[in-house]
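Only one protein chain is missing from this complex, and each of the others stays in its spot.
Here the chain labels run A, B and C in written order, and each chain numbers its own residues starting at 1.
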Amino acid sequence: MPMRLIGPVLLAGPEVTGEFMVPLSTYESPLWPSTARGAKACAKAGGIGVVITDDRMSRSVYFEAPDAAGAVAVRDSLEVRHTEIEAVVSGTSRYGRLKDIHFQVVGNLLYMRIAISTGDAAGHNMVTLAADRVMAWVLSEFPSLSYGSISANFCTDKKVSAVNGILGRGKSVVAEVTLSPEICEKLLKTTPEKLASLNTRKNLIGTSLAGGVRSANAHFANILLAFYIATGQDAANIVEGSQGYTLAEVRDGGLYFSVALPHIIVGTVGNGKDLPFVQENLELLGCLESRAPGENARRLAAICGATVLCGELSLLAAQTNPGELMRAHQTLERASS
Amino acid sequence: MPMRLIGPVLLAGPEVTGEFMVPLSTYESPLWPSTARGAKACAKAGGIGVVITDDRMSRSVYFEAPDAAGAVAVRDSLEVRHTEIEAVVSGTSRYGRLKDIHFQVVGNLLYMRIAISTGDAAGHNMVTLAADRVMAWVLSEFPSLSYGSISANFCTDKKVSAVNGILGRGKSVVAEVTLSPEICEKLLKTTPEKLASLNTRKNLIGTSLAGGVRSANAHFANILLAFYIATGQDAANIVEGSQGYTLAEVRDGGLYFSVALPHIIVGTVGNGKDLPFVQENLELLGCLESRAPGENARRLAAICGATVLCGELSLLAAQTNPGELMRAHQTLERASS
Amino acid sequence: MPMRLIGPVLLAGPEVTGEFMVPLSTYESPLWPSTARGAKACAKAGGIGVVITDDRMSRSVYFEAPDAAGAVAVRDSLEVRHTEIEAVVSGTSRYGRLKDIHFQVVGNLLYMRIAISTGDAAGHNMVTLAADRVMAWVLSEFPSLSYGSISANFCTDKKVSAVNGILGRGKSVVAEVTLSPEICEKLLKTTPEKLASLNTRKNLIGTSLAGGVRSANAHFANILLAFYIATGQDAANIVEGSQGYTLAEVRDGGLYFSVALPHIIVGTVGNGKDLPFVQENLELLGCLESRAPGENARRLAAICGATVLCGELSLLAAQTNPGELMRAHQTLERASS
Partner (left out) sequence: MPMRLIGPVLLAGPEVTGEFMVPLSTYESPLWPSTARGAKACAKAGGIGVVITDDRMSRSVYFEAPDAAGAVAVRDSLEVRHTEIEAVVSGTSRYGRLKDIHFQVVGNLLYMRIAISTGDAAGHNMVTLAADRVMAWVLSEFPSLSYGSISANFCTDKKVSAVNGILGRGKSVVAEVTLSPEICEKLLKTTPEKLASLNTRKNLIGTSLAGGVRSANAHFANILLAFYIATGQDAANIVEGSQGYTLAEVRDGGLYFSVALPHIIVGTVGNGKDLPFVQENLELLGCLESRAPGENARRLAAICGATVLCGELSLLAAQTNPGELMRAHQTLERASS
């Protein structure tokens, strides 16, 4: 898949500070100049602030109990035996540590969602192994239960949900920038007022009209896909990654613009990361350094969030003007072909 | 991205008949043997029936009217002027023909969603161009309206929604197979009863608990991603493609197993299709033949749906057994590394 | 249940023009003065514009076909036999006329949603009877199908959904008003800016964070319940009625404020309407006059929408100020006890 470096994308802390040329792989060539335009405007404005607000990986399993009362009794017991469950989880990997357990009861079915830390890995396999062992332990401790399934869709992996945003899954990233009216005008051909209005009417109201869930953005998915492929991620995770919030408000005459990505799934080790071009890209982003466990992956998530902001900003700006989107596509695709 | 041919996947009509080696690109190597196992079971059962139930591409725009009454008046007028809108659409491309218009009114905002046919293209640009021209025409016919945006998220592209399933977007595919208890036992190490129960409790109830929308499946996203990358599709469309229904029921002792993919976005021409390996893969699947407009893309969608069925069936079967998923991942990833 | 008349609520056309004292039944006494405050502000601003954008009642059924291809074949056949289905529907009641048919296919299951006009009735029974007869007719015409169920939840009645807003069910009402900064300040103790910002952050973003669907409002449910009980409606329909959109924007310094209720279910004849106090209330609202079929119910829906606007406006205004909501509740409940 064709790849290009876009940028520099300027991150202004607190999570990461510095300029980055970001690799994006895509069949949709207009994505490159569009994201680059956003990056330029943000750099001009002083850079993009980024924070990581959460970090964990989750999997849910389910058990069958004799009846609802039996399911609730097990749940109540498990809720006071966190220490034992922690020990089971810790025994399964070097980095996996229990962060949270959550239950749901439907009839006599007991759904159990566990969340763990996963170091620099995205952690799909790590959490599946942890869940597998926890499940075996629960079944041995509570013989009244039967095996239901190692995956119960309350996890939830590569499927849209509300649970991932409410309980957390993967990295939660918020990126933000404030742009002067001049930057909006010169580099984005728009105004703070037009962009803020578009965000409310398109991303918030339009998404709701469409029956979307926990989401309000124009095209997080495009940028995530390109970033994931280029950095060796399991790109099917753009499904949940695409759910997130763009906030655009006029403040003191300028444009406050932010993207919140509550659950993107990225890692710097694991499947796909050994490919030479992936190693090269991760190194370019400074994500193969010797750091505390998880820090490289957090850094990658922060750069990812900032890049999503650039792409989102630029597309929204284009859509505030009649005809601009179509002209851009026509020009760029002709140019790239 | 690593690619392998999986199969043969046996399609048993009515949309497509024949055996296919299907290219799948992924960083997640266990996907290959798992999907292949499903394909083998289905071929043994006589093949997978596939129907395409719908085919269209959509985009929404929005306008600002002076007030709600004004917005409704324009809507009422447009609803009886389909012929004129059809003419505008038909003037924008060789294959784009108006199929449907739908409106929503929120306050004084008028949202308008148009759906068109797009021949063998996925049709993103085709429908954007059509929407662009329709919008210009509407603005000229109704001077009381102002430009809102060329994209209003009621389309909806690469974002989860209910609207795509209710009004249609892309190809709607249903694939199905009936497996004897013996095939379930020998090739999938499960029983019809166990698999049907898992589907209800995991895919239907579990997804609902997670706050999912219009969806009940285990991992459509994984197979779609691998298929989309290998065939040059815009893979960000797995976001909406991942929404769909797995139906598994015990019938006369056997397992009726079906996947419904209400809105997958695939084409055989357009961005990404000119790459040599993509051309090779499309040719391998018989999707570059001389056929009526749209027939190659339908064929591709049918093969895609059948492949999704194979991957979904195999994973669900594995999850009916304690420990199997984990063992499979560990064995396969060791083997592939 | 305690009832009071609130108002006058001033409607300024185009659907209905005039002043109304609106009956509201509730156990929550603060609702009365709060709604009255909103009504006063709106009257001062020149009244509330109201339009009815749609009117229909729906029910879905499902059939079981031999396979998916069989289900699609029946669907295709039914789509060109609208005239016959219209005749079946028309034979079931004086007012029920077919307005729309919509299908969904999952595996070999065929879901069919019919929408009809229902005159002045809410139309639950009318549409059930129509669906019952249509179902019998389909089963006789297509012997390959089996009976699934007379209600398939794709209707959908008294349950949250996206389908009711996208395809329509009940009356769709949009009410709007523009308030000067002075009215906001004097009568609502707020500013256009504060209220518009609250609407975006609470009703749009907050609802999305909560995992809400097709909805962005503060408390439509409260006002609908009180109005429904007082006018003899089936108040369980507040479930879907509660889904709707509040739009609040600063325009030329003033506050544009609108509520869109895409699917409220009200009637002036049918169950509950014969009770003496209900007759009295309907008469008070001018909804028992001799009008064309459906016109009394539309009038009732318009007044309902305007009342919802009053209650929504007042509560949102209160929430822009620290402490006001709590003080209001404490004062009012003490006063009413």
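One rule holds for everything that comes next: contacts are C-beta pairs under 8 Å (C-beta built on N, C-alpha and C of every residue); 3 or more make two chains touch, one makes a residue touch a chain.
No experiment lies behind these values; they were computed from the predicted model shown.
> Which one touches the absent chain: C:G46, C:G206 or C:G286?
Hidden-chain contact among the options goes to C:G206.
> Among C:I238, C:L282 or C:A297, which one touches the chain that has been omitted from the display?
C:I238
> Of the residues C:L78, C:A196 or C:I229, I need the one that contacts the missing chain.
That would be C:I229, which touches the missing chain.
> Tell me which of C:E86, C:D132 or C:E295 is the one touching the absent chain.
Here the residue in touch with the unshown chain is C:D132.
> Of A:L5, A:M21 or A:V105, which sits in contact with the chain we cannot see?
A:V105
> Could you list which residues of subunit A touch the chain missing from the display?
These residues touch the chain not displayed: 14, 49, 51, 53, 67-69, 71-72, 75, 102, 104-109, 162-163, 165-167, 172, 174-176, 211, 213-214, 245, 247, 249, 256, 258, 260, 262.
> Contact with the hidden chain only, please: which subunit C residues?
1, 27-29, 60, 62, 104, 106, 109, 111, 125, 128-129, 132, 135-136, 139, 147-164, 166, 198, 201-203, 205-207, 209-215, 217-219, 221-222, 224-225, 229, 232-236, 238-239, 242-243, 271-272, 274-275, 319-320, 322-323, 325-326, 329, 333, 337
> Touching the absent chain: which residues on subunit B qualify?
162, 165-166, 197, 200, 204-205, 207-209, 211-216, 245, 247, 249
We take it that only the chains that are shown with their structure count from here on.
> Of all the other chains, whose mean CA position lies farthest from subunit A?
C
> Ranking chain pairs by contacts, what comes out on top?
A-B
> Measure off the straight-line distance from the CA centroid of subunit B to the CA centroid of subunit C, and report it in whole Å.
Using C-alpha averages as centres, the distance is 33 Å.
> Identify all positions of subunit C at which a residue touches two or more other chains, and write them in rising order.
162, 165-166, 211, 213-214, 245, 247, 249
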